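First the structure, in the form of C-alpha cells, and then the observations on it.
Missing here is one protein chain; the remaining ones are kept as they sit in the complex.
Entry: chain A
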Amino acid sequence: MLKNNKYLYLIIAFIAFLAFLNPILSSSFPDGLEKVAETKSFINQAQSSFSLFEDYSIPINNDLLSGGAAGLLGVIVSYLLLLKIGKILSKN
C-alpha cells in the first residue's frame, strides 16, 4: 500500500497518538454548531440519545485513560468495520 512499511508504521503510530491523547490534544471550546446553538439560545434543547458509552469515556477511574481508551476503541472499530465493508464490496 505504501512505498515502505516504515511509512505505514508511522501513520499507525500517529493515529494511535491522536486517538489515545485526544483528552489532552482536543480543545474544549464549543464547535461551530454548538457555538451557534449557544448564541441563538437553543443549546438546551439538546437531548441525550442511546449510546454504549457517554461522550468518549469508558468507565475507568482515570480521565486520561478513560478518554484514551475510548479513542483507541473508536479507531479500532472504525478500521474493522471498514475492512468488513471493503471485503463485502469486492466480493463479486
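Structural remarks
Just so it is clear, contacts are C-beta pairs under 8 Å (C-beta built on N, C-alpha and C of every residue); 3 or more make two chains touch, one makes a residue touch a chain; residues count from 1.
One rule holds for everything that comes next: contacts and distances are computed from a predicted model.
For the omitted chain of this complex, the UniProt record lists the protein as "Cobalt/nickel transport system permease protein", which is one of "Iron-sulfur cluster assembly scaffold protein IscU", "Cobalt/nickel transport system permease protein", "Energy-coupling factor transporter transmembrane protein EcfT" or "Sarcosine oxidase subunit delta family protein". For chain A, the list of residues touching the undisplayed chain reads 1-4, 7-8, 11-12, 14-16, 18-19, 22, 25-33, 35-37, 39-40, 42, 45-56, 70-71, 73-83, 85-87, 89-90, 92.
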